[in-house]
Structure formats: C-alpha cells, structure tokens
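Please see the structure below; I have some questions.
Missing here is one protein chain; the remaining ones are kept as they sit in the complex.
First chain written, first letter: the chains are A, B and C, and each begins at residue 1.
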Amino acid sequence: MADSVGMRDLAELKERLRVFVAERDWDQFHSPKNLSMALAVEAAELAEIFQWLTEEQSALPDADRRRRAADELADVLVYLVRIADRLDVDLLQAVGEKLEQNAIKYPAERVRGQARKYDEY
Amino acid sequence: MADSVGMRDLAELKERLRVFVAERDWDQFHSPKNLSMALAVEAAELAEIFQWLTEEQSALPDADRRRRAADELADVLVYLVRIADRLDVDLLQAVGEKLEQNAIKYPAERVRGQARKYDEY
Amino acid sequence: MADSVGMRDLAELKERLRVFVAERDWDQFHSPKNLSMALAVEAAELAEIFQWLTEEQSALPDADRRRRAADELADVLVYLVRIADRLDVDLLQAVGEKLEQNAIKYPAERVRGQARKYDEY
Partner (left out) sequence: MADSVGMRDLAELKERLRVFVAERDWDQFHSPKNLSMALAVEAAELAEIFQWLTEEQSALPDADRRRRAADELADVLVYLVRIADRLDVDLLQAVGEKLEQNAIKYPAERVRGQARKYDEY
C-alpha cells in the first residue's frame, strides 16, 4: 500500500494517470476543453471550503477542513497534470518561465506590500 | 537564464515561491482563502481558452492557444503550490492517496467508457 | 404556498433576500468579496452538471439533470442579486448598457457564425 501511495514526482503522476485513464477508457472524455472545465470545478470546490471564513480563520483550519482541502488540492493537481499531458506542456518548464516573467512584471522594490495587478502599476 | 528557468521539482518550486513572496511582502495577501480564490480565477482563465471550441478543436490547439494554455497552467500550479504550502499539505502524498481512493471508487471493469460520477453508480 | 413562491421580478427578489439575510444576521458574511466567491462556486456547480456530456447531450438533459440545473441557476441568481444590491448596481440597467456595447463590439455581419472573442477580430 505504502508503495502504491508513494508518488515521487510529476512525471510519475503523469504516467499513473495515463494508466488509470486507459484502463477505464476515459480518454474519450479527456479533451482539454472538458478537463479545463473539470479543473475549474475542483478549484471552486476548494474555494468553497474557505468562502465564508475570514482570512485569518482560513489560515488556521481545523483537521477536517484541512483534510478536505488536501483532497481538493489533489483533484486540482490530477486535472492539471492531465491537461498538461494532453497539450504536451512541460509543467515545470512552463512554471519556470512564468516565474521569470513575474520577476520582471513585479519588481520587488516597486510592488512591496501591494497586491494590485501588474497592469495597474 | 536557462539555469534560473530550470525547475527540478515541486519542492524547488515551493521554495522559490516562498522567496518571491517574501521579497514582495505578499504573505499578508496569501491566506488560503485568497489563494483559493486566485486559483479558481486562473482555472477559469484556462477554461476560457477552450470554451467556444469543440472538444476536437481543443485537442488540436494552434501554437498561440497552446502557449496561452501553458501560461495559465503555470499560474494554476503556482497557486496550487502556495496553498499547499500555507496549509502544510504534501501535494504528492495527497495525490497518491487520492489515486488509491479513486481506484476503489471507480473499478475499471465497472466504469469502463462511462463518465458518470461515482455516486451515480 | 403558491403565493410565497410566486416571485414577480428582480426588485421583489432583492427585497426578499434582504429580509432573509437580515433575519439570519448574515449581512456580516455578505461582503462583495465573499458573495462573488459564492457566485463563482455556484456557477461551477452548474457547469459540473454538464462537464462530461457532449454539447448535444447537454441540450437534451433528462428530468433530474434539468431540475438540478434549475436549482443551481436559482443559486446563481440569488448571489447575483445580492452582490448587485450590496454594490448598489441596477442589474437591468447594467445589462442594457452591456447589450449596447456588445452590439458595437460584435457587428452581426462581421461575426456571423464565429465565436472568436471580439479582440481577436
């Protein structure tokens, strides 16, 4: 059990999801369109956990809420990796490039302590 | 440049995001509540790319659409890793456990070729 | 019963929601921020009903699915009217102005049969 739960990295997750989907013949449902919709639904289910809490309360969730959040985070990751796979996007490379862009868009000395969107600067 | 873009794994991403946020004093905005809202917004921006396409078209995006999708996937991953960090959730462990549950909820021989939610079975 | 269910228009809905919220002392939770999050969650629950269907299937829902969709549409309308109330926005006026803008952005002779966003033209 421990072995099957253990997940080393995103590459292994991608492979295991491929097998899971193939065994169920679910590739027919996994268009980027459908997967992106499913991802948005899971993201909303995560947000639902925190929506009526104050920000402070959301930072100190009880065990049940934290467990439910972990569950939704996992769902989001599943669909994220599936979409990236279907679009042949390397997630780690994409996020590396995004961080480079963000470092330029949001220079630390200029945006410190402010949350406005970059195009409002 | 290549070096700074290179991202080995989720653990490195978590660390780099911590630095990025600390340099900008943005931790004050990064409550799980706000981050889950931001994640949902990015997920919707991803879905927007595909919403008027047929499923078939979404599976064969042109270069521009694919690049925009990669950009949104990166945004989703950023917020996903941030929330997990704030909630002290190990994403790979959470997703490993979720796959175990899904294997039980959706036995291959029973759900093959069907997309109904498990509670409809 | 029939009388209390009968709802004449958005103005009456706004008033009834004000009473409902006041009776429960829920105004403290109904910031535009929270309400917009709740609206997004309800919208996702609506999308979830259709996400694995083909477009054709979604246009011919069975009675149960149609009933669940009606339920989510009602939830969306509730939060929509609440946010508009909190921001003192007249929904019918706002949508009238939006239709004017859309008529200019999307001239019928130019966009006929195409779903690209206006800024792609």
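What we mean here is this: a contact is a pair of C-beta atoms (placed from the backbone, for glycine too) under 8 Å apart; a residue touches a chain by one contact, two chains touch by 3 or more.
Just so we're clear, the structure is a prediction, and the values are computed from it rather than from any experiment.
Colleague: So that we can see where the missing chain sits, which residues of chain A does it touch?
Modeller: Those residues of chain A that touch the unshown chain are 37, 40, 44, 52, 54-55, 115-116.
Colleague: Just the residue numbers, please: which parts of chain B touch the chain that's not shown?
Modeller: Listed in rising order, the touching residues are 29, 34, 37-38, 40-41, 43-45, 47-48, 51-52.
Colleague: In terms of residues, what is the contact footprint of the unshown chain on chain C?
Modeller: Considering the whole complex, chain C reaches the absent chain at 1, 4-10, 13, 16-17, 20, 23-26, 28-29, 31-34, 36-37, 39-40, 42-44, 46-47, 49-51, 53-56, 58-59, 61, 66, 69-71, 73-78, 80, 83-84, 86-87, 89, 91-100, 102-103, 106, 108, 111-113, 115.
The definition used in the following text is that only the chains that are shown with their structure count from here on.
Colleague: Once you find the CA centre of chain A and the CA centre of chain B, what distance in Å lies between them?
Modeller: Here chain A and chain B have centroids separated by 2 Å.
Colleague: Could you give the separation in Å between the centres of chain B and chain C, each centre being the mean of its C-alpha atoms?
Modeller: 26
Colleague: In chain A, which residues are in touch with two or more of the other chains?
Modeller: 29, 34, 37, 40, 43-44, 47, 51
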